[in-house]
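Here it is, the structure in full.
All protein chains of the complex are present and in place, except for one that has been dropped.
Moving on to chain A:
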Amino acid sequence: MDKTYYNPADLPKFGSITELQPEMGRKFFDYYGEVFKEGALTEREKALIALAVSHAVQCPYCIDAYTSDCLQKGADENQMMEAVHVAAAIKGGAALVHGVQMMNKIKELTM
């Protein structure tokens, strides 16, 4: 019996979510496919954004999938790591910016 919550073999089964709710599932995958098509942003740029978001939401499936996708689309290692730093900066910044709220509260409560 597998003792982990995440199983790499589940990633290729993503499409099976349509089994329990076909219409919503289909609409989601249609939308998903549309989002990642070349548009104002290139497919490579979208893959790099997806890689950064994958780290921010800490989804192991997404990290696997978008690391492969970035390689496939010709992104280089520096671009990929910079994308992860963008995610880290936003996550870190999101924590730190609340420091202002803390400072406000300190002011409110202290002499």
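Operating definition for what follows: contacts are C-beta pairs under 8 Å (C-beta built on N, C-alpha and C of every residue); 3 or more make two chains touch, one makes a residue touch a chain; residues count from 1.
One rule holds in what follows: contacts and distances are computed from a predicted model.
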item: Name under which UniProt lists the unshown chain, selected from "Radical SAM protein", "SusC/RagA family TonB-linked outer membrane protein", "histidine kinase" or "Molybdopterin synthase subunit MoaD"; value: "Radical SAM protein"
item: Residue of A:D10, A:E38 or A:E82 touching the missing chain in the full complex; value: A:E38
item: Among A:V57, A:L71 or A:A89, residue touching the chain not depicted; value: A:L71
item: Residues from chain A at the interface with the omitted partner, ascending; value: 9, 12, 38, 42-44, 68, 71-74, 76-77
